[in-house]
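The other protein chains are all here in position, but one chain of the complex has been omitted.
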């Protein structure tokens, strides 16, 4: 099934720019495949298909049986053919992961997820709590962003949401970085400490801000995501009242650009609104 | 100088959610300080001050001499007093890093940087090439985003830009992740392979796209950032002509929200335009 | 059929703020109805229904027969009942007129129409040429805006478009202010002089700008409406090359606001793009 080899195991030790980078426990994107890795099967004009790398044949949705055994030890990028179609087996991008979510609840857009991570100070190695888990879209983005050295706690007060989020995180292959907790943080607060970031995507974020502050390390950020100005206003006032520093509130408008035969113009279709973002930092 | 200890070395081994996470070579945000770490000194109402953690007194800009020796082995969040002012010593956020840049060239905004990383598939462990280095703002964002397991190559054809970028990356403490190369990629192409991402912030990105494609692993992305419609149009057409998949073009508008005594409204001040983002993926 | 009289003819001569305003040939909005007037029948929750005021019963679309004879000489606002439903007979607003258009071609939005009129210097008494007529949406807005003392010439090179526009203008009751001319202004230019405004809603406005300039009085404006940046760019360069003054180019984004039970937020639905507006003035 392996077609044009983009290198077997030996190649990954070849001298090169990044040979020195191999670190126990990490997952640099060009590292050879190991069992349990999440593989994105990509081809032109189609969304990526996410599959867990395992020995032996496995069922892939309703689409048939797939055997990826030969990928093990090979480098990402290797070509395979399945059901007569050529694919490349590659490390999934965040875009692949978000595109593969089973949707249920409304999900955060990529632009908002990326900016929320920025405002919340989420980067590789971060320790983040999120509430609520919702459909798990933001959970996946957080788990991706903190990398193999970071950790995410995802709270929800509804068991069914936690299950949906957990399934989406598992599908993305990021379950080792996330712990799910059934808890109503609005009434009971967060049961975590020394967090670098707290991200709140729930209707009444202000009710959680005091607990969030206690759970943050100094230097840590809380970021919120709410659809109405009323929620935003109350959140920003609570951030100030609680002594958060560097309080900010923004929204992002994403406009597609269309390049066609007749010329280039902004796209006609556009989301008029997604949500307002707010953030504050604990500095003492 | 250490005030309210947020824990000495022993605390960081305390049982807790993240105790298991300590990984050689990584820099989880709550890990104890070691020599050479970049420290952000934060306090309410002021931008973070970045300092390299060293033994003994060091000069900090024109602002005096600072001795952070006692931080070594302590956990981030520890309080210190310097020149009569109380600070917390914390891991710098990307916002701290971008806010500490010595500006020269026009710099990419945080919203655009965050979305460029998303579109370019940049995450922990990524291997990214960037051209041009410019002032190093985007370089810093990339080096932050790839984490300790990723690598960045930053090209520029001008020695002075490379030097400015290098200085900004060093100030951010991210120099171990970045190699700078003096090279005119528009004429000579990229001298790298197996990249997961290429980010182009230069006037004629289309001239580099063919070489960028060759340098990418299958599954890898190229993303571009240009101010004019004309550049965007030519870039998108080149992406299509070269067989890139999933070609996208967007712009983001960031609108601040002002919460004041009299109510809440969008901010009067706004950047009307920063740049157009385009991206494509190599899938074969 | 007349219900709650908002006054018969005598009332319109009653002393009041505007009694002095009655001017031969004009149509102040509160003037008593005369035969031939266009009546908007309005009621809560429904779009206005436009009917021409005539003596005797008339057919209204497929909806039945209506006799408005009794309105003649009465003041706008009078209530009538038709087919068991109560209406008020009022002077149509521009919104009523645009909402009653038979659509065929893409039509200009109200925000763009209103701003085009502003940029083109169109106000009461203006003498405007428009090309092309398209579906007549902009023609109706222009004819409304120039008032009873202004005039509009509407050019199109296609007979079918002229007919559609003429039908829409007639439906709006504004045909006395508009003359339609079958002419390809891109090749043959405008055959008009002493215009105060020229409005171009066609694919290649630059081809008409020289002729438009000759047709304008000093102080007159030309305004254009085009979807792509390529057209905009070429138009603006032509405006400058031809010596137009005060050259401007803008676009308007309209964002609805949603006030609901749960609070207030921008609407999710939004048109991402309609068209770019450009304008210039002849000053010599």
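Order as written gives the chain letters A, B and C; numbering starts at 1 within each chain.
Quick note on the criterion: a contact is a pair of C-beta atoms (placed from the backbone, for glycine too) under 8 Å apart; a residue touches a chain by one contact, two chains touch by 3 or more.
Bear in mind that the values here come from a model prediction, so they are computed numbers and not experimental data.
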| item | value |
| --- | --- |
| Selected residue (touches chain absent from view) among C:71, C:192 or C:208 | C:192 |
| Missing-chain contacts mapped onto subunit B | 227-231, 255-256, 262-273 |
| Those residues of subunit C which, in the complete complex, touch the missing chain | 6, 16-18, 21, 23-31, 40, 42-45, 75-77, 79, 86, 88, 90-91, 93-95, 110-111, 113-115, 117-119, 121, 123-127, 144-151, 153, 179, 192-194, 196, 217-221, 229, 232-233, 236-237, 243, 245, 248-259, 263-264, 276, 278, 281, 283-284 |
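As a working rule, only the chains that are shown with their structure count from here on.
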| item | value |
| --- | --- |
| Mean-CA-position distance for subunit C and subunit B (Å) | 52 |
| Sequence positions of subunit A contacting 2 or more other chains | 229, 255-256, 263-264, 276 |
